[in-house]
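Just below is one structure, and these are the notes that go with it.
Moving on, here comes subunit A:
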Amino acid sequence: EDMPGVTATSIKIGQTEAYSGNASAYGAIGRTLTALFKSVNEAGGVNGRKIDFISVDDGYIPPRTVEQTRRLVEEEGVSFMFNALGTPTNTAVQKYLNMKKVPQLFVATGADKWGDYQRYPWTIGYQPSYRTEAQVYAKYILKTAKAPKIAILFQNDDFGKDYVLGIKDVLGSQYDTLVVKAVSYESTDPTIDSQIVTLQSSGADTLVIAAIPKMAAQAIRKVYDIGWHPLEFVSDVSVSVGAVIKPAGVEKAVGLITGLYGKDATDPAWANDPGMNEWRAFMKANMPDADLTDANYVYGYGVGLTLLQVLKQCGNDLSRANIMKQATNLKDLEIPTLLPGIKVNTSPTNYHPIRQLQLARWNGKTWERFGEVISGAGS
Partner candidate 1 sequence: MIGLLHQILSGLVTGGIYASVALALVMIYQSTHHVNFAQGEMATFSTYIALALIEAGLPYWGAFLATVMISFVMGAVIQIVLMRPMANAPVLSSVGVFIGLLLVFNSITGWIFSYTIKSFPSPFEASRPLLGGFLSPHELGATVVTLAVLVAVYLFFRHTKLGLAMRAAAFNPVSSRLVGIRVGHMLALGWGLAAALGAVAGMMIAPVVFLDPNMMAGILLYAFAGALLGGIDNPAGAVIGGFAVGVIENLGGAYVVGTELKLSLALFTIVAVLVFRPNGLFGRVLVTRV
Partner candidate 2 sequence: MLLEIRDVAMRFGGVVALAGVSFDVGRREICGLIGPNGSGKTTLFNCISGIYRSTAGSIRFDGHLLTGAKRHRMIGYGIGRTFQNLALFRTMSVRENILVGAHHFGRAGFIASALRAPGARAEETSARQRLSTVLDMLELGAVAEHLVASLPFATQKRVELARALISSPQLLLMDEPAGGLNHSEVDQLADLIRAIRDRMAISILLVEHHMNLVMRVSDRVVALEFGSKIADGSPATVQSDPEVIRAYLGGGVHAQAA
Partner candidate 3 sequence: MPKLLEAIGVHAAYGASKVLHGIDFMVEEGGVTCLLGANGAGKTTTLRAISGMVRTSGEIHFAGARIDGRATEDIARAGIAHVPDGRGTFMELTVEENLRLGAYTRPDRAFRDDLAHVFDYFPRLQQRLHQQAGTLSGGEQQMLAIGRALLLRPRLLLLDEPSFGLAPLIVEEVFDILHRINREQRMSILVVEQNANLALAISERAYLLETGRMVMAGSAADLASNEAVRRSYLGF
């Protein structure tokens, strides 16, 4: 059978990653994966094959993603693309990869659209979509308050806008009455103080913060400082105790709610967790200089393990079709860095591998999970 990128002893896998440019923070994911596959290779590889992982820089610029992806597919002849970073970047190559029938596995973006198995059968997402997450928050808000007055702070891009969409999904026609103010910011804005002031003066009593860590930390601090006490939600992107809560002030974040699916390395709750210890051991052995408060290392490790499972399931049939088949046939896979009870599940009609969340509240020391694990559906 035709198995591009595969030899008797190796399999070539491609990834585009932002090693330079504005999003270079995410380069940590690529580096984690590189280290992970290297350590796997040292231990003999998967099913006797070494993983030849080619992770290249696209600077988070779509035209370069196209160029690099084409290089990986046409020149390097990779078997498939794995965990490429970014929504616009992946969008730029989605059509190309699907036309060439090259699997686009577990893309590193929380946009909702990666679950569209009918139009793009060769593309599959990974983490819970932002939209699903927002739906969970909206449902929770409706459950706890009679007539909430909701304010939303969102990043003016696909990431932020997915939260607005998710809330709209749940509120439906009530959206315009319940959401009293939604304001955006640009990821390059120095501060979001003005937005918080605007949101406060709208009279809202509930605030959803769909922001990256820096802005989330600023928002949490500012909300507290101006003496506003809304029911406050923050995107799962910004739950890091080290990168968000501590900078904002641990006491200023008390009461903050989020939906979690993974474990945060800086949360004391996981100090002795076996799963996280496994990750720590990996980091110590393979990336001793890395900053352990950076959530990207945890993420990269988790998604890497997921891929290893897919490869294991493939056995010796590493045709692109089978790889896609196995990637869409993961059953209750447990990943040590995911929250207890949250499992990876895919099927030919479910291209959202992680679709569970659990709400958690910051109690001043740690994220305290409450309620049950909620399964959101990709919309």
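Candidates were picked such that all candidates are chains of the complex that A comes from, given by their letters.
Just so it is clear, a contact is a pair of C-beta atoms (placed from the backbone, for glycine too) under 8 Å apart; a residue touches a chain by one contact, two chains touch by 3 or more; residues count from 1.
Computed from a prediction, not measured in an experiment: that's the story for all the values here.
Sticking to the defined contact criterion, which numbered candidate from 1, 2 or 3 is in contact with subunit A in this complex?
It is candidate 1 that touches subunit A.
Give the list of subunit A residues in touch with candidate 1 in this complex.
By the definition above, subunit A touches candidate 1 via 20, 22, 24-25, 27-28, 156, 183-186, 188-191, 193-195, 197-198, 201, 213-214, 217-218, 222, 224-227, 240, 242-244, 246-247, 290-291, 293-294.
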